[in-house]
Each structure stands twice: as C-alpha cells, then as structure tokens.
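All protein chains of the complex are present and in place, except for one that has been dropped.
The letters A, B and C name the chains in turn, as written, and every chain counts its residues from 1.
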Amino acid sequence: MAAVKFKQLRPSYGFDEVAIVPGDITINPEQVNIELLIGDVKLDIPIIASAMDAVTDVKFAVLMSKLGGLAVLHLEGVQTRYENPAEVLAEIAQTPNDKVTALMQKVYSEPIKEKLIGDRVRAIKKAGGICAAAAMPANTKKFAPIVVEAGGDIFVVQSTVTTARHISKSYRGLIFSELCRAIKIPIVVGNCVSYNACYELMKTGIAGILVGVGPGAACTSREVLGVGVPQITATIDCAAARDAYFRESGRYIPIITDGGFKKGGDVCKAIVAGADGVMIGSVFAQAKEAPGHGYHWGMSTPNPVLPRGTRIKVGTTASLQQILFGPTSLTDGTQNFVGAIKTAMGFCGAATVQEMHKAEMVIAPSITTEGKSWQMMGPSARA
Amino acid sequence: MAAVKFKQLRPSYGFDEVAIVPGDITINPEQVNIELLIGDVKLDIPIIASAMDAVTDVKFAVLMSKLGGLAVLHLEGVQTRYENPAEVLAEIAQTPNDKVTALMQKVYSEPIKEKLIGDRVRAIKKAGGICAAAAMPANTKKFAPIVVEAGGDIFVVQSTVTTARHISKSYRGLIFSELCRAIKIPIVVGNCVSYNACYELMKTGIAGILVGVGPGAACTSREVLGVGVPQITATIDCAAARDAYFRESGRYIPIITDGGFKKGGDVCKAIVAGADGVMIGSVFAQAKEAPGHGYHWGMSTPNPVLPRGTRIKVGTTASLQQILFGPTSLTDGTQNFVGAIKTAMGFCGAATVQEMHKAEMVIAPSITTEGKSWQMMGPSARA
Amino acid sequence: MAAVKFKQLRPSYGFDEVAIVPGDITINPEQVNIELLIGDVKLDIPIIASAMDAVTDVKFAVLMSKLGGLAVLHLEGVQTRYENPAEVLAEIAQTPNDKVTALMQKVYSEPIKEKLIGDRVRAIKKAGGICAAAAMPANTKKFAPIVVEAGGDIFVVQSTVTTARHISKSYRGLIFSELCRAIKIPIVVGNCVSYNACYELMKTGIAGILVGVGPGAACTSREVLGVGVPQITATIDCAAARDAYFRESGRYIPIITDGGFKKGGDVCKAIVAGADGVMIGSVFAQAKEAPGHGYHWGMSTPNPVLPRGTRIKVGTTASLQQILFGPTSLTDGTQNFVGAIKTAMGFCGAATVQEMHKAEMVIAPSITTEGKSWQMMGPSARA
Partner (left out) sequence: MAAVKFKQLRPSYGFDEVAIVPGDITINPEQVNIELLIGDVKLDIPIIASAMDAVTDVKFAVLMSKLGGLAVLHLEGVQTRYENPAEVLAEIAQTPNDKVTALMQKVYSEPIKEKLIGDRVRAIKKAGGICAAAAMPANTKKFAPIVVEAGGDIFVVQSTVTTARHISKSYRGLIFSELCRAIKIPIVVGNCVSYNACYELMKTGIAGILVGVGPGAACTSREVLGVGVPQITATIDCAAARDAYFRESGRYIPIITDGGFKKGGDVCKAIVAGADGVMIGSVFAQAKEAPGHGYHWGMSTPNPVLPRGTRIKVGTTASLQQILFGPTSLTDGTQNFVGAIKTAMGFCGAATVQEMHKAEMVIAPSITTEGKSWQMMGPSARA
C-alpha cells in the first residue's frame, strides 16, 4: 500500500477557537499607531464598513470617513437602482418574514442607473468623505471609469470568490492587470482565502485584498455550497502570501479580513493573524446611522435561483461613534472596537498593526467557557 | 516498555467538520460537467435516490430518470410485498408513534412476491425510466435474474456492511465474481467504508460501490452497534482504493457516497472527498412526489429483534424538480442541489467531478458557527 | 530554552468520540463466541452487573447467572446492613430529593453484620447462581474468608482507585499477593485506568481487573476531584498491560471495563478497545428485576464529608432478559446488548472477543450527529 494516497486535510480555525497571548513587554495603549494605508489612501483606523445595503449609504460613508475609517458603497444595490433608496429600504424593513425574499427579488431586479453611480460618488466627495465603491467583476469595466470620473478614491471588485484567473467560454473575464493599468485609483479585490489565490491577485498590481468566504452574519454560502475557510486560518494564509510577495517585490499590499466579526476580541484576533484591516457588516448595521433600520441581509440574498443569504434582525444599539470609540456600558465587547484594538496591542507590546502580527496566538476553544458558567446562564445571572 | 503496543486510533471527519477551499482558478458554473457513469449507464447528474420505501416507488424512479438522475427500487420493501403498496404506505403514515413499530413489523412480514419484482421493473422501463433495483445479498441470486429478465438496467446488492468475503457455516455466501459473470447488467455493491473492503469488492468485477455505514437520517446503527465511519473519511478512504485499483487495472469504478446529506454543501463536500456520485434518502422523502407522505424510515427499522432505524417526520417541502434544480426561496441549502454542485465546482475551477476530487478541503468545525450568532438564534432572528 | 520542560498531556477518548470500522471480512453473528473466563469461572456472556445497591441483590444475582452473566453483591451496602433490605430500598426510592442525602447518610451508618454476609452468599448459591461479592480494601481481609466459607465463587476488591502499593502510616495496607495466596477463589480488583497500575496489580496474582475511574452515571468523582480517564483510553492502556503481562507470564488476566455504558454501541466499543468483559450499572438499574425501584446511586453518595455520587432517576424500562437479549421495539441501542455485540462482531469478522480487540477504531466525534438532525430534534421528530 506504499503507493496509496489518501486525501489530506489540514486543520483550520475561526475566531472563537483562538486566543491572543499577552507579550513579554507591555505598552501604553495611547502610544499605539493603528493606521491603514491602501495605495495612497491613509485611514486613521483600520476598520472598513461593508459594501452592503443595510450598512453603507452616502451619509454613512461620510460619517465613517470623518471618524477615521472607510465605508464602501455597493454599486449594485438599492443606492444605484433607485433615486430614493431610503424608501425602498424602509419597505424591506417593514415587510414580514414570509414575503421579504419575494420583495427583495423584485427590488433588486430594477436596473442600475449609471447616472446614479456618479451622483452617489459626488455626494460623498462633496460632503468631505473618502469614497470607496464596489462592483462585481462583470460590471467593473463599465462602472470603474464612472467612479474615477466622479472623483472616487478606491474601487473595490468583489464577489464571493475572486481569482486572478477565471475561465468562461461565454465572455472574456476581467483581467486585473489591465484594470490596474486603466484605472488610476487603488483597486481592492476579493474575496479570497488561500495563499495561492491571494498571491496571484497581488501580482496583478492591485492595492488591497479582502479575505473571507462565507463568514458573514447574513451569509449562508457555507451551508449551501460547503465552501469557505474559517477567518483566522484564511487570514494567516493570505498574510503569508502578502509577506512573501513583499519580500519579492518590495510592495506591501494590505489584507483586510472581511466578515464574521461580532466582538472587539474578534477584530484583535484577526490582526494578530495578520490582517492589516478589517471589514465589518452586521455590527455596523446596528448603528443608529445605518440605513437598514436594524435589519441586515447578504447581497446574495435576492438571487432568484440559488439564494445564499438571509435577512437577519440585528437591532439598533448605539451610534457609530460609540461602536467605534465608546464610551459604553456594555461589557460584552460589542462596542468600542478601537479601544479594544489599542488595549490588546498594549498587552502585546505592539506599537503598530504590523508588530501586532507577531504576537503569539494559541488554539483555545475553551476560552469562551472557562470559568464562565454564570455568564453562560444568560441575562438573568448576568444580573 | 519498548515492546508495549497501545491500540492506535486515527481521526475521522464528517460533513460538518470540513469545508472546501476555493481554487486558484474559477470557472463559469455553466461550463461544468457533472455526469456519472455506472458501467454503461450514463446519468446527467451524479445523484441517486435511496432504495428506501419512503423515497422510491415506480413513479418516483421514472421522474428521477427524466430529471437526469437515478432512483433505486428496494425489492424487499412494500413494493414487492403488496399489489397495492400505496395503501400500506398511507397506513404507515397515519399510524401514531407508539404503534408504528408493531405495524411495520407486521407489514414487512408479508412475503415478497417474485411476480411483483418483474412487474415493477417493467413498469419503470415502460414509462421510459432507467431501472435500478436493490436486494440484500441473501436474496440476490434469486432476484437478480428476475430483474435482468424484466429489462432492469442496474442491480444493487446492499446491506449495512458488505464485504467480498463473508464467513458463514449455515449457508454459502454470495460470491460477487460469480454474480458479475452471471448477470450482464452493472452491479453496484454496498455498503463499505474502508480502503481494503472497497478495494477487494472492486476486484470482483462490480461496477460501483456505495460508501457509508450508519449516516442515514433514519438509521441508528451507530448508537446500537457503535459501528460506522463519518462520511468524509469513509469517502476519502474508498476513493483512495478506487484510484489505486484504477492505476492497477485501468478500470474506473465510481464510488457513491450514501447517506447523511442534509444540504447542498454536504454533497459538494462528498465530491471533493472523492465521491463520483451521491445517494440521498431523507431529503428526497421531502419531495411532493415521494411515496412516504412526509415520513421516512430505515429499512432496518422493522427488524423484530434488533431494530436499528427509526421513523422520522421530514415533512413535504417542494417538488423533486425544485429540490434538484431550484428555483428556491430557501437559503439554507436544502434545495437546488445541482446548482450548488455546479457553483461550488466553479469556485474550485473544476470542470468535471474528477477535477473536483482535487480541490483542497480543510478541517473546519467552526464553519457552521463563525459569525452566525444571529442565524443560530433561529427563525425569529432570521427575520 | 533547550532545557525547558513543559508538562506534556496526551489525548484520551471516551465512548462518544470513537467508532468501530467494519472489517474486510464479515461473519455470521450466530457463529461468534463471546464467553468470558475469570479464573476458573466461565460466563457465557461478557457482561457483569455492578456491585451497587440499586442493581444487585440476591434475586438479581441469581437471574443474571441464569442468563449467562454475573452480578456482584456489594458487602458494604444495605444487603449486609439490614435483615430486610427491600424495606430500606423502598424508603430511599420514596424519599424526596432534598431529604435523600440525609436519609442515605443515616441508612449507611448502620453497622454491617458479618452473619448477613454469609447468608446472602448462601442464598445465591442455593438458588443456583454464581456468587461474586465485593468489598473495599479495608474490609477485604475480614470479609473475604466469610465469602469463601459460605461458598462464594469470586471476590471483588473495589475502591475508586486501587493500586498494588498503598502508603499509610495508620494501618498496614492490603497486600494483594498475600490475599491471593490466602483466598482460593478468583480475586478481581479495581478500579484502575493506567498501564502501570494495571500491570502491577496483575503481577500480584489476581484474576481480573476492573477498568474505569469516574465514568459511572451516578458518579461525580470527575467533578469533585478532577480525577479520571475516559473509558476508551483507559481500556486501551490496561489492555496493553494485559497483553504485555501475558507475553511475559503466559497468564491472560481479563480486564473488565466498568461504567459509563448507555447503549449497546458503547459495549461494542469497549470490547474493540480491548475489554474482555464489561460491568454495567445504570442500565441494569432500569430492569424490572432491579432492587432500586427505578432509582440509582453511587456507593460514594452517602459519604458524609466528601460525597462523590448522586441519586438519579433512571426509570424501569424492561426485563433483564430483554435488556440483554431483546426482542425490543426500542431503536436507540438501550436494549439487546448481546445482539449488538454479536452483530458488531459479525461486521468486523471477529469470531471471538479477543479477535474483536483487533478491529479498527477511529476517532469520530461526528458519529453522533452526522445526518441525524431529525433524530436530534427529539421524540416529536422521531415520530
């Protein structure tokens, strides 16, 4: 049986299975630097709001910029299909569970208006925000020039799985190297989860990578397709590709872990795993300023044939300012994400995000339960 | 203690513990080929309905054939014991929980009529279906010629565990090499879960293998006997046997992972593990056209001495067409299995089922929970 | 840091974490031999009822013998403290939860009567049973001669943890080699869970080993003390000691896995792990003939200072005959243990218990959930 080959499976880990080990040195949290550089765009905080209709509209993008981060406007959502998207969003929020999929299928069948793309970009810029806009690969060649023309700062090409090589008989795929030459603003591409896919994308000249397949709170790709890699392992693998590409090329391409975050601790763990930034959806859908009225849904939810998302009720919990910076009276890690990042970096003696990549992390599934029996009894015991 | 030997246990994995890693190349899902070849019978889709009374009757077999798959008629169930099995199936569905085992023990003590075997096969063929029929090893020598005579296309020899070598003082076991010489239609044998057992069966000349001991939704063998191997590992091991046998003999014997499927993602994972096809029971018992009226039970349930199955209520959810091909408004992966297979193959850049065997898979128990706290709260949060 | 030594922990496994792999050969279950030999006492089935007051009284011991197994009478329980133990057992069963510990502390403070020891042994022998009786090490030197004198067949020395070497300043410990020379019936000793402890006990001349610390359904030692080894690993380690000792001495000392069994599959797994027999408590406490009236408790429950057991309600489910041999209409593995052992051995091609030790076993935590979503919904879905 010497020649017999069995398929090998390697282990992979998600947020709840790991924990950060404090360092041998500690540092005052006020001294840490957490900025994120995407091409020539510098963000004070390494946090990006998802390109999802329940999270980012023009006002939210402007506010997020002012707070030091970035929000990405989806060019294939309600913002570019409707002159007045707020109306449509309100209708989605008010529709009962059993009718919402049908409604969404109708809402998202309205054609995209190219004029609205330019309008939205200009509105964000006019209000002083950084403008990032996202489209699927198929629409990128058409939409990206409109965004650039209107003054956009970053273009995001995003689909469930994106690679540098896509095979299709029916159409000529998007060639990222051509796109990067044609479009003079930073291009962020995603999503990917493996070393090779990430490495090949970096070689095309893009300016950032989104890491993550299927972790989103409103996403069901992992059930429907079985495809996905838990975020800690996905981030570790893509970080290895970034570091290898940097050693070879001298170009440092940030990787942004996208999806699956619930608590500040998750963001800290993504950074230790190697993330330069994080993209967050459902938690921001809880902000008072979010356009989703306390609901959230995946952008694949309206797919009429194989829907892979679901509408979830996340509620409205606090202002975006509080979610990012506190103060808070919640003790469960769902608010003051920036404070959490800085405090954790202080405990690890990391003065920069890149130093935080070197902190030790352990596999620690017990971390969520050890000693916590009273907390696990729920609100009545958390009295 | 140099000579001391401790029994070694190797790890094994089931559907919920693994996840598929997207590839470095992607492919348009419309370009993938998912056909399955069993001997000279070619199926457009690699999906087979189980030989179980709540799943396959004559009409279901015909419909499944027309949709590109296959359904296996059990020759030891109600279809061959009763002239009018629909009556009996209705009675099982209407009997309350506490009386159903007794009823089943009575129902399945009615003798099998050889004449009905021929009738059922001919009915499927006359309606234009592919006819596959199954029996236990003990009845195979008697029933297989009847099936061939009536025009059957595939014969399935199936018991909980089947090996090429069975030891019995009281009767001469079924010799598969003799059977393959005697019967000129493809013979599929199962079930097995290990490299050696699979390899030895392939050497007998059979045309396909069923993989899986105990995963079925209505099966309790694993509790009663402690016997079974989780489906991902069972499929990996049998696929290694298939590949080894192919290298030696030039004959490619498909392996069909049988049982334990709940969602499209499970089917995709089985294929990545090495399956050429899948056999599904409980999900098809949910089809409008299934004969079980929304109930499902294992074929070992009526055993009077050591029953190893249970009747479960699965409900009726959609047409078989929808379950296989959509469209669907369900986002949990329980419908549009073919769309799921093709989409996952596209994400892995696999143009054929055999290329999909080479996709990477990781051990990823967190895949079902990472980021999904709202979905896990159940229907009220999936609002 | 070359010299730094971190404490190493090796993994260990319990019943629910492993599964038996079917063999390359199968055998007719009716042909398997499952007898157990303890010294010169031969049992038809390798199943022993625990020395616990809710399980074994004189009548139960006689019945168990007639069915081919063995039941052990505890010499420090109610049977030897009370002329009429049935009365006391009824009182325990009728006492409410909040008063039962106090009652038990009182009940078990009644002195043991040596005369009753002889009476109970003679009663079992007179009715044609095999008589096995158990005591703690401290009482062994006094009670064992009484048992022998009255005609007992096997003496069991049992405490939570027993080793060949016990250190005490206040009393001279029991020396097993002396005991074996003094007492001419087979001596079974327990409990132990490790290679060394088992090996050293075997060298003293004893005739059998009980394996297991803390798994019992009514035991809480693992919570109170943190001490214990899951039964599959404990059995594998002690089986390695048995085999090593057999290679050196030519004496084959059976090991009996004691406690933690809930289903037939658990018993099959213990045997594959290396057990020659099993000792069962809580499942037998469910028998109609059990003296506990549907209750069960650990023999450490009445300890006034550090109680390490609890009274549990197990209910009364079937006759002992049915639990051991069926027939049954239950499909969850809680009845027909002998049928389960023989069927599993058939699937593994094992003609004897010792051949079954060679079957393959895998680590398979998913075995209890794979494909079982409907069964896991509980009785309503198991409709």
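Here, a residue touches a chain if its C-beta (ideal position, glycine included) is under 8 Å from a C-beta of that chain, and two chains touch if they have at least 3 such contacts.
Model, not experiment: these values are computed from the prediction.
Looking at the complete complex, one finds that the omitted chain is in touch with A, C. Although one chain is not drawn, the whole complex shows that of A:Thr95, A:Thr317 or A:Thr368 it is A:Thr368 that touches it.
Only one of A:Ile117, A:Cys268 or A:Val353 touches the absent chain when the whole complex is considered: A:Cys268. Touching the missing chain, out of C:Gly259, C:Gly277 or C:Gly333, is residue C:Gly259. The missing chain, though absent from the display, is touched by one residue of C:Val161, C:Cys180 or C:Ala351; that residue is C:Val161.
Remark: the omitted chain is touched by one listed residue; of C:Val229, C:Ile255 or C:Val278 this is C:Val229. On the side of subunit A, the interface with the absent chain consists of residues 13, 15, 18-28, 30-31, 195, 232, 236-237, 239-241, 243-244, 247, 263-269, 272-274, 326-333, 336, 339-340, 343-344, 347-349, 351, 357, 360-364, 366-375, 379-383, using the contact rule stated above. Within subunit C, the residues in touch with the undisplayed chain are 1, 3-7, 9-17, 97, 101-102, 105, 160-170, 192-194, 196-197, 200, 213-220, 222-231, 233, 259-262, 282, 295-296, 301, 304-314.
Methods note: only the chains that are shown with their structure count from here on.
Closest to the middle of the protein, by Cα centroid, lies chain B. Seen from the Cα centre of subunit C, the chain whose own Cα centre is farthest off is A.
At the interface between subunit A and subunit B, under half of the residue numbers appear on both sides, which makes the contact a different-residue one. Counting partner chains per residue, subunit C shows two or more touched chains at no residue at all.
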